[in-house]
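Of the protein chains in this complex, all but one are displayed in their positions.
As written, the chain order gives the labels A, B and C, with residue 1 at the start of each chain.
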Amino acid sequence: MIGYNFMGKAHSNAWRQAGRFFDLPAEVELRTLCGRNPAAVEKARVQLGWERAVTDWRAVIEDPEIDIVDVSTPNDTHAEIAIAALRAGKAVLCEKPLAMDVGECEAMVEAARKAKVVNMVCHNYRRIPAIALARQMIEAGELGDRIYHYRARYAQDWITDPEFPLVWRLQSKIAGSGTHGDINAHIIDLGRYLVGEFAEVCGTLETFIKQRPVLSGTGAGLSAKKGRKLGKVTVDDAVSLIGRFKSGAMASLEATRFAYGRKNHITLEINGSKGSLAFNFEDMNRLQFFSAEDPADRRGFRDILVTEGTHPYAGNWWPPGHIIGYEHTFVHTFADFVKAVVAGRSVQPTFLDGLRNQQVLEAVEQSAKTRQWVRLP
Amino acid sequence: MIGYNFMGKAHSNAWRQAGRFFDLPAEVELRTLCGRNPAAVEKARVQLGWERAVTDWRAVIEDPEIDIVDVSTPNDTHAEIAIAALRAGKAVLCEKPLAMDVGECEAMVEAARKAKVVNMVCHNYRRIPAIALARQMIEAGELGDRIYHYRARYAQDWITDPEFPLVWRLQSKIAGSGTHGDINAHIIDLGRYLVGEFAEVCGTLETFIKQRPVLSGTGAGLSAKKGRKLGKVTVDDAVSLIGRFKSGAMASLEATRFAYGRKNHITLEINGSKGSLAFNFEDMNRLQFFSAEDPADRRGFRDILVTEGTHPYAGNWWPPGHIIGYEHTFVHTFADFVKAVVAGRSVQPTFLDGLRNQQVLEAVEQSAKTRQWVRLP
Amino acid sequence: MIGYNFMGKAHSNAWRQAGRFFDLPAEVELRTLCGRNPAAVEKARVQLGWERAVTDWRAVIEDPEIDIVDVSTPNDTHAEIAIAALRAGKAVLCEKPLAMDVGECEAMVEAARKAKVVNMVCHNYRRIPAIALARQMIEAGELGDRIYHYRARYAQDWITDPEFPLVWRLQSKIAGSGTHGDINAHIIDLGRYLVGEFAEVCGTLETFIKQRPVLSGTGAGLSAKKGRKLGKVTVDDAVSLIGRFKSGAMASLEATRFAYGRKNHITLEINGSKGSLAFNFEDMNRLQFFSAEDPADRRGFRDILVTEGTHPYAGNWWPPGHIIGYEHTFVHTFADFVKAVVAGRSVQPTFLDGLRNQQVLEAVEQSAKTRQWVRLP
Partner (left out) sequence: MIGYNFMGKAHSNAWRQAGRFFDLPAEVELRTLCGRNPAAVEKARVQLGWERAVTDWRAVIEDPEIDIVDVSTPNDTHAEIAIAALRAGKAVLCEKPLAMDVGECEAMVEAARKAKVVNMVCHNYRRIPAIALARQMIEAGELGDRIYHYRARYAQDWITDPEFPLVWRLQSKIAGSGTHGDINAHIIDLGRYLVGEFAEVCGTLETFIKQRPVLSGTGAGLSAKKGRKLGKVTVDDAVSLIGRFKSGAMASLEATRFAYGRKNHITLEINGSKGSLAFNFEDMNRLQFFSAEDPADRRGFRDILVTEGTHPYAGNWWPPGHIIGYEHTFVHTFADFVKAVVAGRSVQPTFLDGLRNQQVLEAVEQSAKTRQWVRLP
């Protein structure tokens, strides 16, 4: 694994847990952790449970003992590392967003195509049991043969306070993007997964708080000093968009970090010609399902507690009614990835999904600039 | 209508509205309002919309123009007035509780039997559309051929504050009973309506705040004075009981006025051999229904919004999704009563239901005294 | 009252009930009901409880006994009737939408200005107690000095079935508009009421089912024949839009009649610099409130049951926890209107609000045609 910050903790846990709860065709060994700072990577190695630490990612790629490379570095290094890993014949799991722009993504897709190795972009929310069940239900026709609406919202509140400082995530040079690339990307991916490809979009970006206190010192702390300097926020705080899928379904999406009380609030609703589905990540073990085929006076949204043995992934954990949490989505993703790698078959979402996602992101950005609708390729 | 306090407002409204929203076989005329205080009853007459006011209830019963007598007086006068009205051949609708004790209730049932006129005790919650639907569903076998559990709770919070004064409802001489007779009676009735007759009960009563500030002056105001006198609370604040129905189902009931945040919180859950139902009065337009016959991975409580034209009573009001409220339960009750009176047929809940309810209430009281289980007749 | 269809039932009820539950400075008499079809209007008169029926609306306007004219006719007659009534010095309450276009609305505003009489457009949802409370809370600063987001959705499902016939509401000549003008108008008005004026919008309209079975016969029934003719749907089925308020707040709105399971589902969320509010019309007695000023580890959306005596309008009905329903919003509106008429002072929402609402509606329509953002005046 290359990179070890926020995603490092979740990824290491998933590599460790996958084989304990899923019947994998191979044993997962947490061999090498890679990071640029020798002291920090060694500390992380111990905490996260890896065998050894290195500071040059090329050492990972050149290690013939290593079959899988997990790219969890900052976004601006994804393309270079992943392409090198693909060329070295490693199976590659890359954190989202796949890369910095469509061009980089295209190069990665091309490299994956040539290398003929298993490649995956880590859109872990696809493997929330409720979301996987939603996909199964849509494929089984439970919503009918036509989808009318996909609406989704990803709302957080952690930077609503104007005194919240100018952390790296609010600086475009480091973070690459703001709310749009970081969290809107997730609900775009879920739209693609559940409904299909986007045809056209029209959106707008907003930065509500344009200047924030500069962090003193190393950036380790979050509290800003009095008599402080202000620095410019260079990413978006919120994005909203309307759009259409190629199927004709309408899309309405919104992402924000300015919705007090919403912590990691991913809400979806899909309306089809035979029924509807609704989901809220903060209650991620539940899926709401309305079927127009229920008798007229007994209809209502069914509150499905997705913890049954018959539900995707859930049976590998605990008995019905015993819920699971955030990190389990990574365990599911990584278990499926390992199975695919051993079997040598493709597993969604591939780098191509990462590219398509990036295309939608950039179309929205372009629309925000031109104030017009933009068609997807 | 005899009596015009809290229930007078709701009853007058129901008499007025019934014919506007339901196709009744006769026109309802709000003829005479009766109360002991001439000035107060005249004021109420104007406010509530009655043609004339009298101070002697016998005048109502002797009026040959009057077909229906609505007994909404304090509980200790129900028996006398209702029996006189029955003997006069009037159809009688009596507020709950039917009377002060089983003996009185028996006399009323006997009088009704002899008079052969339509008689009804006003357990209006039976005609919440969601409750009426629940009854239909149970009768249609949606919960299976066996009920395992009935649990119900009626929780309020209006006397939680020890400074809340000693109003008439907290004095047994005037109110007759406390939480048990006033609100527990409702969930006992709903249990009888939805599940069947009780076989045995074991319960306990509690008065948490034994003394409260005496109201100064006429009792019109609720705020107690400083340097105040305390008076003894002579009714129960809360009751809890366990029991069994004759069918073998278990019962668990609780009523309290000491549950902060619960305003008129009547929650029910019924579990049967094929499914479950759940209800909350504060969301009275909804009924939760779990069917074990739904496919294994698509099961969940259905949140039925009981506002469809196919639902009981709901179609007489507004289009789907436009909810109704508390007073509508009286309109439904009175509309059904008027239809029954014109048709000359019985309509539930009759005085016999009032008697059976009283038997359960008294069995719980006896159990609370003896600290043992008590069998119902 | 001129017009007596769907809104006639709700309006008549409100005129009848207002004085029963609110202390009005004048008694409301339901004098004249007006409709073009003599038999139908007479039948409606009896059912709805009016003193007399006429077929020419001019007779209403010329009646010196009449102080208030309630315009509940089809939309294309609002302007003519209302202007005539205003000129006759009547106080005018007009159903929404105020008129067919901005031009008509402007003429009505001008006529009202000249006549100096009380004028109101019937956006009844403003007087849902929870919405009125939301307004009070925002004005009191509970959400902070800055609003970031207003999102709203009005979702129904009554025409999702393609076999649902071509009723008048789906024909632009009769209905004037579809989802956009009928229901999106409500959430635009609530946005204006709660957040302020719109600055710019960008939206899109959609008609999912372009042809529907033509109703045989008189149009009274809804079931279409087999071997049926299809006719063209000439209104929109759904609309979605993004926008900005003059305050800088972002807007995201959506209205549809194609969301299975959503019956009259008006959901709002407003996020401000100190807190958030959320509302769902299908649970209209509740308001969700998140305050960032609560202690850090005790924060959460408060589920306020808006039935307390301290809440707007609620105290006029029943004790806490006894909910009210749809038609009560009209009672509140009409009670406030009567008070304003007697006092001779303005009461919101005035015809000017109707005009502003129409301006937003037309800006969205223009945007849908040009596929660009449109600025409001």
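A few remarks follow.
We adopt the following convention: a contact is a pair of C-beta atoms (placed from the backbone, for glycine too) under 8 Å apart; a residue touches a chain by one contact, two chains touch by 3 or more.
It should be emphasised that the depicted structure is a prediction, and the values quoted were computed from it without experimental measurement.
The chain not shown here is touched by just one of A:H11, A:R151, A:H328 or A:R356, and that residue is A:H328.
Within the complete assembly, C:L133 is the residue of C:A79, C:C105, C:L133 or C:V347 that touches the hidden chain. The omitted chain makes contact with just one of the residues B:S240, B:N264, B:N285 or B:T333: B:S240. Although one chain is not shown, part of subunit B still touches it, namely residues 146, 148-149, 151, 153, 155, 157, 160-162, 202-204, 206, 208, 238, 240-242, 244, 248, 250, 252, 254, 256, 258-262, 269, 271-276, 290, 292, 299-301, 371-373.
On the side of subunit A, the interface with the absent chain consists of residues 10, 13, 16-17, 20, 47-49, 156, 158, 262-265, 281-285, 305, 307, 317-328, using the contact rule stated above. Hidden from this view is one chain, which touches subunit C at 133, 137, 142, 286-289, 294, 296-305, 308, 310-311.
Heads up, the rule we're going with is that only the chains that are shown with their structure count from here on.
The interface carrying the most C-beta pairs in contact is the one between chains A-C. Rounded to whole angstrom units, the spacing between the C-alpha centres of subunit A and subunit C is 40.
Remark: subunit B and subunit C have CA centroids separated by 35 Å (rounded to whole angstrom).
The set of subunit A residues that touch two or more partner chains comprises 299-301.
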